[in-house]
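Note that one protein chain is taken out, while the other chains of the complex remain in position.
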Amino acid sequence: MSVQPVPLRFRVGFRRRPGTLGSAWRQPLAIAGMVLAGLWLIVVIFVPLIAPYDPLAQSSQLFSEPSTAHLFGTDELGRDVFSRVLWGSRLSLPLAFFLVVMAVVVGAVLGGLAGYFGGWVDEVIMRSTDLVFAFPTIILAMAVTAALGPSLRNAVLAVLVVFWPSYARVVRGLVMSLGEADYVSASRLLGASSRRALLVDVLPNVAGPVMVLATLDLGNAVLLLAGLSFLGLGAQPPTPEWGSMVNTGTQFFQRWWMGTFPGFAILSVVLAFNFLGDSLRDALDPRSSWAVQGRDR
Amino acid sequence: MSPLLSVSGLRVRLPTASGPVTVVDGVDYEVERGQVFGIAGESGSGKTISVLALLGLLPSGAEVGGSARFDGKELLTLDRRSLREIRGKEIAMVFQDPMTSLHPMMTIEQQLTEHMRYHLGLDAKHARARAAGLLHEVSIPDPTGALGAYPHQLSGGMRQRIAIAIALACGPRLLIADEPTTALDVTVQAGILRLLDRLRRQSGLAVIMITHDLGVMSSIADWLSVMYAGRIVESGPTGAVLDRPRHPYTAGLLAALPHPEAAEDTPLVSISGAPPNPQARPAGCSFHPRCKHAIESCASEVPDLLQVSDSRRLACPVDPLLVPA
Partner (left out) sequence: MLTELVPGDPAAANLGQRAIGDPAAVQAFREHYGLDKPLPVQYGLYLQHLVTGDLGESEQSHRPVRTDLSEYVPATAELAITSILIAYVLGITLGVVAAVRRNRLTDQLLRVISLSGISMPTFWLALVALYVFFFKLGWVPGSGRLDPGLLPAAHVTGLYTVDALLSGQFDVMANAFHHLILPAFVLAAYNIGLLTRFTRSAVLEVINNDYVLAARAKGLPERTVVLRHVLRAALPPIITVGGLAFANVMTGTVLVESIFSWPGIGQYAFHSATTLDLPAIMGVSLFVAVVYIVVNFTVDILYGVVDPRIRVA
């Protein structure tokens, strides 16, 4: 009953039932992401129990190569790199979460206001986002951190400045398009107040794209923070921040273990977030769904 | 003379999220040279899939069975290269919506000439001249101007004429038209049908006309096959079938057509129920749940398409002499 190989052409089935998250988690990618993220979560929580040494403790064993005593070797002040990498997770991960949550909140509020009220509110907010978008991210972040003074706190602020506009735009666009949507009008006709309409009708629809963006931004936040610290504009020594550790690694180039392992940590965390975000997007975006149906032809 | 196209026992199964589904369930027909062969049916009847199968244009994972002999060649087992030789050159296709079947970013000239140059080996200059000629044939007012245009700059009727020109570019012997007028205004439809009719009379082109519109069918098709749930239920000369349908489904379709002379308060007749989903077709005759004349065996035995007179085939065991109400 079979035929010669046919050119690949799918009539992709129409919308899946929205929110079929169940199937997403079965994908190998999502699982890998969850495992990785889970491992790091364990590290973040239990690092005082796991890390063999105090991350700030200096010793006389400078620049020693990876060994059983020091899994990742030691750095220029004899500190155990492994412990420093583990402790660094307590900076990068929580900060990244904090950043994204704040950016989403700030952006969503501002974007929601802009979309809902329009007029000069919209103008002001939109011009601000234009401003931010006019610069490649790191230039702007750099400028802000340099102006405010290099510290981890200012780096976080800079990243926040750079991240919020995307959410503002997304939310604004959705609010504006949904404002015209029939079911919102229906809800208001039934007497619901504006605020209720906003919360109950608009919010759930906005959540989807925002969630996808946020999950992927988690990775970006880690990268940007690490990047700023790498440039010396973020965390200052002796804080065991991954980016600044790579920076030190660059200075002592031949001691490859000093820069490689912290960088690997960054990579694995961002990878985990991106795996998760990608699987999430697949689950929420019907067009990449797999269902092929023998359509009515 | 042997028929140009002879299809027998054509079956198509498509992969779906819930397993393979038989979309076309045993189809037999012949198309003679110069004939307009109509296939009528609703959505879900499998009419489009059955013709896509002829050209090997089904989604990957599709399974095809049966036979389709075109000019002596068995299409369903042809190798890829030979199939490519036939597509566009011997058998060509016109799709329903020219806004989506023409490439939005290529000029008309490019779309007209690319397969001409591939199949016929023409150089740019000759292909262009031939393209202009084709546009003239399909009554496009300014052929040279149209060549440089993009699809979005032209009207719907013109786009479909161009699609027809594209199909005819390499001189095929069989044209498959899948709902060619459905996406067009009624006023434009007539023009397209007249065009098709003229062209096939001029060149002896055979046409497979797929449509759900019986009015279109009656004006252009010589022979009519009615498809339901993946099978042909009735087939014969168009006039005869539409005048005196012998299958309950055909009769129902005709009865459902509003009559312009009927009294104002004549109720609209429709066939109760809906066409079955290909994944859940009833046992026995697929139409039996909706059929007023169903007998006991209809629920268990699939009626074969039988020759009931020398120009009529019917797949129904019930009293064949039904007249539309």
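When the chains are written out, they are named A and B in that same order, and each has its own residue count from 1.
Criterion: a contact is a pair of C-beta atoms (placed from the backbone, for glycine too) under 8 Å apart; a residue touches a chain by one contact, two chains touch by 3 or more.
From a predicted model like this one, the values you see are computed outputs, not experimental measurements.
Asks: Have a look at B:11, B:87 or B:231 and name the one touching the chain we're not showing.
Replies: The missing chain is touched by B:87.
Asks: Which residue among A:73, A:88, A:115 or A:227 touches the omitted chain?
Replies: Checking the options A:73, A:88, A:115 or A:227, the one contacting the hidden chain is A:227.
Asks: At which residues does subunit A meet the chain that is not included here?
Replies: Counting over the whole complex, subunit A touches the hidden chain at residues 7-12, 28-29, 127-131, 133-140, 142-143, 145-147, 150, 163, 166-167, 169-170, 173-174, 208-209, 212-213, 216-217, 219-220, 223, 226-227, 230-233, 243, 246-247, 249-250, 253-254, 256, 259-260, 262-264, 266-267, 270-271, 273-275, 277-278, 281, 284-285, 287-288, 290.
Asks: If the missing chain were put back, which residues of subunit B would it touch?
Replies: Per the touch rule, subunit B residues meeting the hidden chain are 55, 57, 84-89, 92-93, 95, 97, 100-106, 114-115, 118-119, 150, 152, 163, 166.
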